[in-house]
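Missing here is one protein chain; the remaining ones are kept as they sit in the complex.
What follows is subunit A.
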Amino acid sequence: MSILLKLPQTKRSLVNIIRCSSNISSSDTPKFDMENPFEKEKQKCILCQTGVQVDYKNTKLLSQFQSSYTGRIYGRHITRLCKQQQEIVEREIGKAQNAGLMSSYNKDPAFLGDPKLYDVDNPIRPHRF
């Protein structure tokens, strides 16, 4: 019974000893106030990188974000654009389609050979198609 009562006291003293020893600072202890060396470089989307202004008259640029099979606008997880740029692209494509500059059910065959800005088969998130 007496041993059981004493046990927490010995434990506390042990903890104190460990705490005190860890508080001792010497010149050998490494400094941990440096920045995280493993932090990744900040990524930018292709439109922000190049600073290209998206406009509804520039249908060659806009059709690069369109499916060549259905004319559907690819989502953000495929085009790898930031939220704001994706919204702008979708808005401008809608404007171009309304104005009669761009088709909505297919891509202009003249633009089919344009370079691809992203890999359609490798989206950031999986999608249901």
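We take it that a residue touches a chain if its C-beta (ideal position, glycine included) is under 8 Å from a C-beta of that chain, and two chains touch if they have at least 3 such contacts; residues count from 1.
Operating definition for what follows: contacts and distances are computed from a predicted model.
For the omitted chain of this complex, the UniProt record lists the protein as "Small ribosomal subunit protein bS6m", which is one of "Small ribosomal subunit protein bS6m", "Cullin-4", "Sip5 protein" or "Rab proteins geranylgeranyltransferase component A". Where subunit A meets the omitted chain, the residues involved are 42-45, 47-49, 53-57, 76, 80-85, 88, 95, 97-105, 108, 124.
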